[in-house]
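One structure coming up, written as structure tokens, with questions to follow.
Missing here is one protein chain; the remaining ones are kept as they sit in the complex.
Up next is chain A:
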Amino acid sequence: MSVEPEVPIVQVEEVRENPVLYKIISSDNHVFTISEHAVKLSKTLWDLITNLGLTAENALDNPIPVENVNGKNMETIVQFCERHKYDEEEPEYTNYIREFVLPEWDRQLLSIDNEELFQLILATNYLDIQKLMDYCCRVIGDMAKDKTPEELRIIYGIPTDAEDDALERSASDSPGPSG
């Protein structure tokens, strides 16, 4: 019978938690605090932090303004990033987005009305958060499931060719800025 060596048990979370925190200000002046691990999920924010030379010492004194994202979306984004900050890096689901299972927690988070979802995906695109982008795309793609073509047209608001032509004509007929 082997005897287990006596070693101190260290909780992984304890090792990980001693976070460097950053402050983000949304377009409508809401302030959010986000940990370093979480903010790294956003390539845009992390590039900004790196370029601004923010460190553990000065991070909280230098809030980062994000003028393209409102408070509501930022709240969702911060929640998402904090939730997934310790996830292992996954391959980009560029071609086979259907192959992953959307976790229930995330499905709940993204159960918002379509206008909000629209704004959220634009914010996600701006902040370059790959995983949230994959998840949003999945939720939007799932809207097409088991739908007839006419339902697809309505769900995605796709104009007919005639409507597109009419729009184009009216756009070209309307006077320009000088006119």
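Here is the rule we go by: contacts are C-beta pairs under 8 Å (C-beta built on N, C-alpha and C of every residue); 3 or more make two chains touch, one makes a residue touch a chain; residues count from 1.
One rule holds for everything that comes next: contacts and distances are computed from a predicted model.
*Asks:* The complex lacks one chain in this depiction; which UniProt name from "Ribosomal RNA-processing protein 42", "Cytoplasmic tRNA 2-thiolation protein 1", "Proteasome subunit alpha type" or "F-box domain-containing protein" does that chain carry?
*Replies:* "F-box domain-containing protein"
*Asks:* For a quick check of understanding: of A:Leu21, A:Ala56 or A:Met143, which residue touches the chain that isn't displayed?
*Replies:* A:Met143
*Asks:* Kindly state which of the options A:Leu21, A:Leu52 or A:Ile155 is in contact with the chain not pictured.
*Replies:* A:Ile155
*Asks:* Thinking of the whole complex, not just what is shown, which of A:Ile25, A:Ile64 or A:Met133 touches the missing chain?
*Replies:* Per the contact definition at the top, the residue touching the missing chain is A:Met133.
*Asks:* Just the residue numbers, please: which parts of chain A touch the chain that's not shown?
*Replies:* That gives, for chain A, the contact residues 94-95, 97-98, 113-114, 117-118, 121-122, 125, 133-134, 137-138, 140-141, 143-145, 147-149, 151-161, 164.
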